[in-house]
Every structure is written in C-alpha cells, then in structure tokens.
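Note that one protein chain is taken out, while the other chains of the complex remain in position.
Lettered A and B in written order, each chain numbered from 1.
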Amino acid sequence: MDELITMTAADLSAAMAAGEVSAAEVTTAHLDRIAAVDDRVKAFLHVAGDDALAQAREVDARRKAGEPLGPLAGVPVAVKDLFTTVGMPTTCGSKILQGWRPPYESTITRRLRDAGAVLIGKTNMDEFAMGSSTENSGFGPSHNPWDLDKVPGSSSGGSSAAVAAYEAPLALGTDTGGSIRQPAAVCGVVGTKPTYGGSSRYGVVAFASSLDTPGPLGRTVLDAALLHEVMSGHDPMDSTSINAPVPPVVEAARHADVAGLRIGVVSEFSGDGYQPGVMTRFTEAVDLLEALGAKVTEISCPHFKYALPAYYLIAPSEASSNLARFDGMRYGLRTGTGSAEEVMALTRAAGFGAEVKRRIILGTYALSSGYYDAYYGKAQQVRTLIIRDFDAAFSQVDVLISPVTPTTAFPLGERVDDPMAMYLADLCTIPTDLAGNAAISVPCGLADEDGLPAGLQVMAPPLADDRLYRVAAAVEAALEQRWGHPLLAEAKGLAR
Amino acid sequence: MPITRDEVAHLARLSRLALSDEELDHLAPQLGQIIEAVAQVQEVAADGIPPTSHATGLTNVFREDEPAPCLTPEEALSGAPAVEMQRFKVPRILVEE
Partner (left out) sequence: MTVTYESAIGRYEPVFGLETHVELGTRTKMFCGCGTTFGAEPNSQTCPVCLGLPGSLPVVNRRAIEYTIKIGLALNCSIASWCRFARKNYFYPDMPKNFQISQYDEPLCVDGYLDVAVGGKTVRVGIERVHLEEDTGKSLHVGGATGRIQGAEYSLVDYNRAGIPLVEIVTKPVPGTGFLAPEGAKAYVTELRDVLRTLGVSDVRMEEGSLRCDVNTSISPRGSGTWGTRTETKNVNSLRSVERSVRSEIARQAEVLDGGGRVIQETRHFHEDTGVTTSGRSKEEAQDYRYFPEPDLVPVAPDEEWVKAIAATLPELPSARRARLIESWSLSELEFEALRNAGALDVVEATIAAGASPADARKWWLSELARRANDMGIEVSELPITPAEVARVAELVAAGTLNDRLARQVIEGVLDEEGTPDEVVAARGLAVVSDDSALLTAIDEAIAANPDVVARIRSGRVQAVGVLVGAVMKATGGKADAARVRQLIMDRLS
C-alpha cells in the first residue's frame, strides 16, 4: 500500500510544505486507493477524479507562487453528501435528489477550498442523515473496512469508512443523534461533534435543525483537531452560529495531559444492552485515565434515560418540516401525473425510503394539534432537564465519559426490520445533541468477542471542545504505546 | 393501539406521501411501537419546566438591510423539472390557498 495513504493529514501537510511531495501526488495516491477498494467499501457516492486533481494542482501552484498555506493545503478530504458543493452532485443519500447539482456552496466546504483542502468526493450516508448503518441510503449501504459484512455506522457511515479504509485522511460528517461519533467508534477512527453553533450549517441540508452539527473525522486526534479548527467559526449566514473564537483544539490535541482533570463516568450508560467486550474496553480506558493522573468519579444524570424518546420526538418533528420542500416542483425528482398535490405525493412516495417516511409521519403526528403538548412540547421540556443534568455534572467534573455505542459494528441486515433496535445505537450519544455541547469518540480498543473496534466518548460543556482533544489525545497516546501501533494497524480486512 | 391505519393514512395525506396499501399496513404497528416508546417522555414531571427550543441562548441575530448578490435566473431554475417563460412550471393546483 502506498505510504502516502497511510500518512496522517498532519504528516502529509508537513511533507508538502517541505516540498517532499506535491499535492497532485498525494491526491493521485488517494484516488488510486479509492479505485482499488471502494468497489467493496462503497464509501463514495461521487469521486471527484479530475476535478480533485485540478484542485490539487491549484494548491501546488499557490505554494509555488509563495502563498502562505495552512495545515490542510493539499490534504484530501471526503465530504458527506449532505453538504452542498458546486460542481459535484449532492444527494443526501436520497433518490429524491439524485443528480441534483446545487447552485451554491456550503460555508464549510467553501472554507476548506479556501484553505487548499482537496475535496476528493462525496460520501454515502443514511438518507437525509436518518439512521445508524447506511442501510437507509437510497444507493445501497457502505461496508465496514474492518469486516465488510458489518455496518460502518452512520449516518456519516461513508465518511468513517473512507477514513478507516485509507481512502482519505480526513472526512466531514454531521452529528444529530450521534452520527459522527457512532460511525467513528465502530470504524476505529476519531470523530467529533463540536459545540452546536460552533460550525456553520449554511449549505448543510437540514435534518433536525436544532441538533445538526457538522464535524470532523480522522484517523488521529490531531488530524481531527486540524480539520475541526479550519471548518469551525462564526458564519453570518447561519443565525444559530455562535459568535465566539474557535476553542483552541489543535493546541489541546498537542498537549495530551490529564493530570488533575476531574472526569465523571455517567452511571446510566452501562448494564443491560451493552456488549461485554465494549464495556471491558471502556472500563480499561477509565482505569487508564486514572493512571494518567485524572480524578475519576461516578456521576448520575437521571434524565438521560429520557433522551432517546425525547430525541425521537424532536428530530422527526423538525425533519418532517425540513423535508417538506422536497416535492418535485423546483428541483430533484418529479414523477407521476395529475394535479400538483398528486405529483407531490407520488414524487415523495417514490423518492423517499422507508425510514424517512416513518419519521415524517411520526413528526407530523407529534406536531399535530391535540398531540403537540404531550409529545413535542413534553420532549422540549425533557431537553431542558437534560441540559440541567449536564450543568449539574459539569459543576463537579471537567468532562464526562461513557462508551460511544452499546455494541460494536452489527451485521448488515441485522436491524433493518427493527427500527427500535436501530435507534438504540444512539443511546449514549443523544444527550449531547439535545444539550448542544461537545463530544468526541476516540478508539479505545477491540472487543474480545469479535475483534471489532470500540470507542470512548468524552463529553465537555459548550465551547469547551478543546478539553475533548486534551483527553482524547492522552488516551490515544497511552493506548498506542501499550499496543505498539495505531489501532487501525490491527484491521485484518481492507484496512491494511 | 396507539395509532390506527386510518390515522396513518390521514398523516400521510397531510405530509403529501402517497403510501401504498402494503406500506400503510406495515406502518401502523411499527409506528405504534415507536409512539409507545417515545410516550415515555410523559413520565417526566415537568410542571414549571420551560421547554428548550434553542440550545445556544442566542437572541437578536440580525442582518442589515443591504443588498447581497443573488442567483441568476438560470441558476435559480437550474434544477427545475420544467420551465416556461423563465418560471417554474408546475402541474395544475387543485385547492386555492
């Protein structure tokens, strides 16, 4: 395997800056890798090919002209197909947008382009970000590079698979209920959900507007931090965007020191439904942190058990409204004949998959007059209680930790007919989305039962994203020292 | 039974989804299960607890009344399934709003 594709973004950046290798060579290596493995991983819906090379050559030209370039210049980034990109299709994993080419660019991909990153392609995802496996994609699922019969997690499943398969060192995802952290955990890579409002949603097709948070995926904590820093920051085009400096995540990633840090283990996130191997690796990570000098206690967050039901009321409600615009009148699929009303209904029936339809109906139900107070209204109150649980917890500890998801990657097909079972994958990740604070998933080992990756989740208060990287970097360094190599080196399947 | 087939059919009409009979048969029990699970939120005693609609606590985010570049008509119409006279052509509308 070409060495270029196993290098981290940080190392690639340094090599290009030192003139050891060109951006064009780096991109070519990754395009070759995609061509070699993506027929099996199926991470990508669109590969930018010549366009990616053109982007790379432009970066080489800028560097040659003496322009000062940042740490992402020339680094290939895979983009979840939820971001609008000019010159590349944007499908959101849905047949209803098949072939749609947006006439405008998302703020985040605009920032990446300006920083010289090479947008190498659009990755697969669950349709409109609804799901935990990519099996809800309108174009077929992606496969976990660790074991191709297993799911790569989701909804940023294509992104996590691409990074784990060495198709790109970095990827963009979005996290609404856990959709960056859960795929990162089951693919053995790093993924962060930044503070809500910390990264712009302009050009990110909305699923649940008050929860959606764009974030980075990478193979190392430092790589994720590098992407996190460039993509984040205030955007006047997004009213929910926070006008505050980006937390110093890169600096934190380089200072992996947890001595004296107060860490709380969420007591509600264990017990039945948690795969023993996942819990074992988690417990070891807790012990490791203590050994590194952190002060670990147990913290109860009593309302966290209502997070899942609250989420499955709030998210579908907002989604039912956000997805109303897909009606075949202005863009995307139009099918069927008859009146406008009939064509809308037939188009949506043909273009949306089963999970999307389920959630639209559920959301419409929860918002209906007569039901609003008991469902949506109540869920918003639960949200307040969860925020208060976090506030109370963070008055006692600096970060909270838990497993990322109760099991390792489950087999493709196992949960497709059981929506409730699928929803359980988000158990540990949802509270952070409801509260709007930040969380990271960092690999903490392989489960004994199946040799598949498990992730450690670290949660921090809003705007304390840097704390996540500090803890994650410490864990990463200590574990790699213990293993003797990065976790991904153990993957039997494709990953090597 | 938390939700009947008829209710599902009504919701489908409201949300402009032309569901097939098989889909309707399938959905009612599935949704029933989900609704039972999410109804758990009602267990929480929430008297006097304000609902959270926005997590950031931001208020008064505005833009000034200054023009910004807009799309050309070609760009605006670029994805349109049907165009006539530089407008989006849509099938006949039944009910006037």
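Basically, contacts are C-beta pairs under 8 Å (C-beta built on N, C-alpha and C of every residue); 3 or more make two chains touch, one makes a residue touch a chain.
Please read all numbers here as calculations on a predicted model, not as lab measurements.
> Which chains here touch the chain that is missing from view?
If we consider the entire complex, the absent chain touches A, B.
> Tell me which residue among A:28, A:98, A:239 or A:267 touches the hidden chain in the full complex.
Touches the omitted chain: A:239.
> With the missing chain put back, one of A:63, A:201, A:415 or A:467 would touch it. Which one?
A:201
> List the residues of subunit A that touch the chain left out of this view.
Residue positions of subunit A that touch the missing chain: 83-84, 90, 92, 97, 100, 102-104, 106, 201-206, 208-210, 236-240, 317-318, 321, 324-327, 329-331, 340-341, 344, 364, 367-369, 372, 376.
> If the missing chain were put back, which residues of subunit B would it touch?
14, 16, 53-54, 56, 58-73, 76-77, 84-97
Note that in this section only the chains that are shown with their structure count from here on.
> So in the complex, which bits of subunit A are touching subunit B?
Subunit A residues touching subunit B: 100-101, 103-104, 196-197, 210, 236, 239-240, 242, 303, 306, 308-310, 312-313, 320, 324, 327-332, 334, 336-346, 348-349, 352, 354, 357-358, 360-362, 364-366, 368, 374-375, 377-385, 387, 419-420, 434-436, 462.
> Contact residues on subunit B for subunit A in the complex?
So the residues of subunit B touching subunit A come out as 3, 7-8, 11-20, 23, 27, 30-31, 33-35, 37-44, 46, 49-56, 58, 61, 63, 71, 75-76, 78-82, 88, 90-95.
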